[in-house]
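Here is the structure we will look at.
Omission of a single protein chain aside, the complex is shown with its protein chains in their original locations.
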Amino acid sequence: MKYKKMKRLLSLAIMSVLTLSLLAGCGGDSGAKPETTEGNTEEVQEAQDSTDASDGGTGDAETITMWGWNAGDIEKIFAAYKEKTGANVELDYVTVQQEESFQKLQTTISAGLDLPDIVPSEVGQRGTMLSLDIWEDLSKDPYNFDTNWIFPYQIPLCSNERGELVALPWDVSSAALAYKRPLALEYLGTEDPDELSAMFPDWETFMEKGIEVKEASGGKIFMFASLTNVKQIMDGQNPQPIVKDGTLDMTSIRETLGWMIKFRDAGIVDNILETSTAYSASYADDLHIFYPCAGWSPTYVIQPNDPEGQGKWGLTVPPEGCFSWGGSAFMIPRDAKHKKAAYDFVSWLDSEEGTRSQRDVVGYNISNVEPYKDAEFAALYDDWFGDQNIGEMLFQTAMENIEVRPVSTYDATITEVWAMVTEAVNSDKSIDFESACNMFEEEMYTLAPELRK
Amino acid sequence: MGVKMTKKKLSKIILFLIMALIALICLLPFYFMLIMSTQYTEDIYKGITFLPGRYLLDNLKTVMNAHFEVYYKNSLIVAASATALSLLVSTLCGFSFAMYDFKGSKFLFAFVLVTMMIPTQLGLVAFVVEMKTIGWMNTLLPLIVPPAATGFGVYWMKNFIGSNFPKELMDSARIDGASEPGILFSIAVPCIKPAIASLGLMNFVTNWNSFLVPLIVLNKSETYTVPIGIINLNSAYRNDLAAKITALSIGIIPLLILFLLTAKTFISGITMGAVKE
Partner (left out) sequence: MPRIRSETKGGKGLKRKLKGRLIWPYLFILPFFIIYIAFNCYPLIYTFIISLNDWDGFSQPVSVGLANYKNIFTEDPYFLKSIGNTLFFMAFDIPIVIICGLILASVFNSRKLKGAGFFRTAVFLPYITIPVAIGVLFCLLFDWNSGTVNLILAKFGLIKEHINFLGVPRLARMIVIMMICWKYIGYHMIFFNAGISGISMELYEAADVDGASALVKFTRITIPLLKPIIEYLVIMNIIWGFQLFDEPKVLFSSWTSSSGGSGLMGGPLKSCLTAIWYIYDTSFGSQMRYGKGAAAAYGTFLFILLFSMAAFIVMKIIGRKSGED
C-alpha cells in the first residue's frame, strides 16, 4: 500500500519533470528522454543543420564568429580586410585561451553547440583537431585554395591524415636561435650570427662549448634556461613521425630525450621550466644565452619579458638547421553557418594583399610566399635585434632546410606526455636516459592503449 | 599572587601574538593580490614584492577594455538569482520535512541526505548534453536553476526550523485560520532569518566562484561570468597576469563586502543551526 503511493508520487514527479523539459525543449520533436546515446548524436546533427538566426547581425551584413586569442589585433586586421575588399561582413570575436581552445572545441562539439565559423588551432594539438571529421576540405570546391600561396612546409601541418587540406596557416612559424649578444661575446668570443652558426655545426660541438662556458663562468652561465627549449628545438628539427601506421615509433623521441638528458647531466641547461614565471624573467637576466625564436617570438615573448633589451639580442641558425615552432592555423567547420564568408576572410589573410596589409597594421608575418620574394618585405628589423636583418634568416635561410613532422591524431597526447616527461627529467636528476624513454613509452600506452602492438 | 597575574597576562599576550600570526597568514595572500594588481606583469615574474607598483591604472584599463563590467553583471545575476532560488527551494523543502509528518517523509528525507553524498560533477558529461537538449547552452540558466536543489540546503533548513520554530506556533496559527503557505512565509520565515542569511551567504560564495560548469556551458563572451572572464582576459600581445590579478581582486570585493556586512548574522545563523543530534 505505502509502496504504491510512493511509486505514484515518484512517477508524478518524474512526469512533471518530463513535461517541463518537453516544454522547454526545442520543438519537442527531439524528445526529452533519449533512450540511447545514439539518438542524441542525431539531435546534435539536427541542431547544427538547422539554421538558427540567433546572431543575425545588423542589416544585410553577415556576422562571422571566430575564436581566438588575439583580441585587439584581430579587430584592426578585420577593419583592414573590410576596407581593402569592401566585404559586407561583421566579426564576432570570442576570446578563447590558447591552452583551453582544444577543450572548448570538444565540449562545444559534444554538447551539440554551434561551432564558430572560424576555429584556430595551435600546433601542439593541431593533428588531434584536424583528425576530427568535421572540417571543410579547403582545397576542394567551392573553395579551391591554391596551396602555391603558402610556404610548402606548411602544407603537411594543415592537412589531416586523409590528406585533405582542412586548415589554412596564419603566421610563419619558421624558427631559429636567439641569443644575448653580450653573453655570447663574453663567453663564446663572438656576437656575430655567422661565426656562431659556424662554431656549432652540430649538437655535439654545442654541448662541448656549453661545458667550456659552464667551467669558465663557475657554473653560473647556462646555454639554455630550460630543457623545454631543448625539446622544442630538437623535436622541431626532427621530421620522423612518432606514430606510424598505428604504432608508436620511439626513434625521434629517443634522439631528443637523449640530448636533453646529456645536456642536463652536463649542466649546460638551467632547471627552469617553461611554465614557470622564472622562465619569463630569465629573458632579462644575463645568465642564459640561447632561446628558440620564431617569427612571433620578438613581439610576443622577448619584448615584454626584456623591456630594456633593445639591441641586446641576436639571431643565428641553430646546430643542424632551422625548424618550425608554433604558429596558428584556421579551420572552418562543415556545419558553420557562414562558411563562404569565413573562407573569404581566412583566405584573404593568406593572400598577398592580406599578408602585406597585416604587416602594416599589426606587424605580423603571414604565410603568403609572394611578398617575401621582395627583398624589402622579407627584410625584418626589430629594435631588440639591433641592425640585424632577422627576416632574412627566418623567411629565406630557414625555409631552405625546414622539415616538419606530419600532424597526427595523437598530437595532443604526445604534447601532454612530453610535458610530463620533461618536468620529471628536469626535477629528478636520477632519471637516466633509459628510464626516461620507458616513462615516455609507458605513458603513451596508458593514454593510447591501441598503439601497443 | 602577583606572579600568577603576570603569568596570566603573559599567556594572554602570547596567545594574542599567535593568533595575530595566524590572521596574518590568512590575510597575507590578499595583500599580495592587491600589490600584484598594481604591478607590471613581467615584474611579477621576478617574484612577489611587498611594495605597490605604479601600474594599477594600466591594469584597470586592460580589465575594463575586456568588458569586465559585462562579466560582473552576469556574475551578479547568476549569484543573486541562484541564491534566491536556492533559498526558496531549501526553505520550502526544509519546512515541509521539519513540520509535517507525511507519508514517505522519512524515505524522502533519507533521499535528500543521500543526494549530499553524490558529487554533481559525476554527471557532468550528460548534464552538458541535457543542457543542449533543452536549449540552455550559452544562457545563464544552467548556473541558476540546477544549483538551486542542494541537499545541504534542505538539511540545513530542516535542522534549523526543527530546532528553532516551535510546532505549537503552527497550531495556533492554524486555529487563527492561516493557510499553510501563509504560516511558512509570514510566521516561520521571520523566525529563521539567521539561517537564511548564513545559507544565503554560503550559496552566494559557491555560485559566485563557480568555475567548472560555466567553463563548459558558456561559449559567448557576452555570457561569461567573472571567473571565466578572468581566465580569458588577455591584452593584445601577452598573457597579462597582472591584469588577471587585478580582475581577481575586483572579483573578490563583492564577496568581501557581503561577508563583512553579514558576518554577525552569518555566524549567529550557523550557531543556531549547528547540528544538534
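To keep things simple, chains are lettered A and B as they appear, and every chain counts its residues starting from 1.
In the analysis below, a contact is a pair of C-beta atoms (placed from the backbone, for glycine too) under 8 Å apart; a residue touches a chain by one contact, two chains touch by 3 or more.
Quantities reported herein were computed from a predicted structural model and do not represent experimental measurements.
Counting contacts over the entire complex, the absent chain touches A, B. When the missing chain is restored to the complex, the residue among A:E83, A:D133 or A:D374 that touches it is A:D133.
Note on the undisplayed chain: of the listed residues B:N65, B:S81, B:T120 or B:N164, the one touching it is B:T120. Within the complete assembly, B:F97 is the residue of B:Y55, B:Y72, B:F97 or B:Y224 that touches the hidden chain.
The residue touching the chain not shown here, chosen from A:T85, A:S110 or A:T190, is A:S110. Checked against the full complex, the candidates B:V145, B:A173 or B:C191 give a single residue touching the omitted chain, namely B:V145. Against the chain not shown here, chain A presents residues 5, 9, 13-14, 16-17, 20-21, 34, 36-38, 41, 44, 69, 97-99, 103, 106-107, 109-110, 122, 124, 132-134, 228, 270-281, 300-301, 304-305, 412-413, 415-416, 419-420, 423-424, 426-428, 446-447, 449.
Seen from chain B, the chain kept out of the figure touches residues 11-12, 15-16, 19-20, 22-23, 25-27, 29-30, 32-33, 36, 41-42, 44-48, 88-90, 92-93, 95-97, 99-103, 105, 108, 112, 115-127, 129-130, 145-146, 148-149, 151, 154, 167, 180-181, 184, 205, 208-209, 211-212, 216, 226-227, 230-231, 238-239, 241, 244-245, 248, 251-252, 255-256, 259-260, 263, 266-267, 270-277.
What we mean here is this: only the chains that are shown with their structure count from here on.
Mean C-alpha position of chain A lies 37 Å from that of chain B. Partner chain B is touched in their complex by these residues of chain A: 2, 5-6, 9, 21, 24-26, 30, 32, 34, 40, 43-44, 47, 69-73, 94-97, 100, 104, 107-108, 110-113, 277-278, 280-281, 284, 299-300, 303-305, 307.
Across the complex, chain A is touched by residues 41-42, 44-47, 65-66, 103-104, 107, 125, 128-129, 131-138, 215-217, 219-221, 231-238 of chain B.
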